[in-house]
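Mind having a look at this structure? Questions to follow.
A single protein chain has been omitted from the complex, and every remaining protein chain is retained in its original position.
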Amino acid sequence: MNALEVKGLNKSYEKFHLKDVNITLELGYIMGFIGSNGAGKTTTLKSILNMVHVESGDISILGQNFIEHEVELKQNIGYAFGGTDFYTKKKIKNITKIVKRFFENWDDNVYEQYLKKFKLDPDKKVSELSEGMKVKYSLALALSHDAKLLLLDEPTSGLDPVARDGLLELFQELVEDGTRSILFSTHITTDLEKCADYITYINNGRIIDSITKDDFIGKFYLLQGPKDKVKLLESSMIAFKTNAFGFTGLIERNRFKEIEGVEYAAPSLEEIMIYYAMKEDQNAEFTI
Amino acid sequence: MNIIISNTSDKPIYQQLFEQISGQIIKGELPSNYSLPAIRTAAKELRISIITVKKAWEELERHGFIYTMAGKGCFVADLSKGEVTSLRNEMVNEKMEKDMEYYKELGLELNEIVDLIKKHY
Partner (left out) sequence: MLNLLYKDLRLAINPLFFILPLFTGALMLIPGWLYFIVLLYFCFIMLPNVLGGFKAQNDLMFSIMLPVRKKDIVAARILSFMTYELIYVIIAVVFAAINLRLYNDWPMFFLSPNIAFFGLIFIMFGLVNITLFPIYFKTAYNYGWAAIMANIMGVCFAVGMEILALKVEKFYVFMHLWNPTDIIYHWILLIIGIVFFIITAWIAYLISIKRFEKVDI
């Protein structure tokens, strides 16, 4: 079963368009949602949750249409929007008291277990929690009502490397039994290299690709070669840069034929992102 | 079962898994009917994608190194000596084919290749 299916999502703002976004996430997997700042990650997540008004698009969650079954489906979704805080002067135990009333499947025992596991003190105020602890508190709430789909917006931003690694390990633990899915957005690509099964890459409001991580990385080559070979490849590369010693560029594997003197290797996610961003900039220059 | 994943290697991770596990089976380090860890558990422990592990396990099964019992997991196949040898040869053949192509491209003659192999063995 699909935990999440987004079809043909469109949303226009004055200066930004989300164009024909399609995402499918099977139950039991982790999907990383990457893209540079302002690429449309948060808007997409908000559209999925009917928080913003979209022009068109179908969202189904756990096989049901979201708009038609909004309230039931929200029972099965857990959220954490990084960087947005609510009721920061309230103790978390008081917030929990309110939140639990909304959920049919709420389990106090599970909640207590996660508080212990995450070392969350129920008498602390939200404002006293570190960024990582806030994410963990959101997760504790979500898991206590047995959320099947976790939608996390930038959960790792603002975390130090150790806390980030711990959180990613937790993500893998959460999907281990195959009954939960996680979709989390990030602009830190190493997060994904560690734990994502699928990658959805968004650039300037368009989904470049939404496939398994291995396929995504396997789709490209990073090329390196002498300057005089640039001409041969210029038209087929996604983007490239030159320096005193030659050029480096990104190309889709199916558009590349081996050329003497040109080295090719699998790129990192970060390199893919950088070259796509360069392409965007080059296009922008042309239109100016 | 020991597995060491290198994130910096050019080899895809699923292939690293496949090579290491099949190698251990051929060498007899993993006895027949040895139970492989569940895909999701292996992914969590190794800190890699579930799909990568799945792909490695599928490759292993396709080559006949392991078999799946629905609901119970994956186990090392019960292989006779002859079967182990033929599996080994199959893998060696696969790799050699690729290598030979590379050598031919570089313009090496058969005797030159043989000499080089002898030198390195």
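For clarity, chains are labelled A and B in written order, and residue numbers in each chain start from 1.
Here is the rule we go by: a residue touches a chain if its C-beta (ideal position, glycine included) is under 8 Å from a C-beta of that chain, and two chains touch if they have at least 3 such contacts.
Since this is a predicted model, take the numbers as computed values, not measurements.
K.L.:
Using the touch definition from the header, name the shown chains in contact with the chain that isn't displayed.
P.N.:
A
K.L.:
Would you indicate which residue among A:Glu26, A:Glu70 or A:Glu169 is in contact with the undisplayed chain?
P.N.:
A:Glu70
K.L.:
May I ask you to list the residues on subunit A that touch the chain which is not drawn?
P.N.:
So the residues of subunit A touching the missing chain come out as 46, 49-53, 70-72, 74-75, 79, 81, 84-90, 94-95, 98-99, 101-103.
The definition used in the following text is that only the chains that are shown with their structure count from here on.
K.L.:
CA centre of subunit A versus CA centre of subunit B: separation in Å?
P.N.:
The mean C-alpha positions of subunit A and subunit B differ by 32 Å.
K.L.:
In their complex, what parts of subunit A are in touch with subunit B?
P.N.:
Touching subunit B from subunit A are residues 28-30, 168-169, 172-173, 175-178, 193-198, 212-214, 218, 265-266.
K.L.:
Could you list, by residue number, the parts of subunit B that touch subunit A in their complex?
P.N.:
Within the complex, subunit B touches subunit A at residues 7, 10, 12-14, 40-41, 43-44, 47, 49-52, 55.
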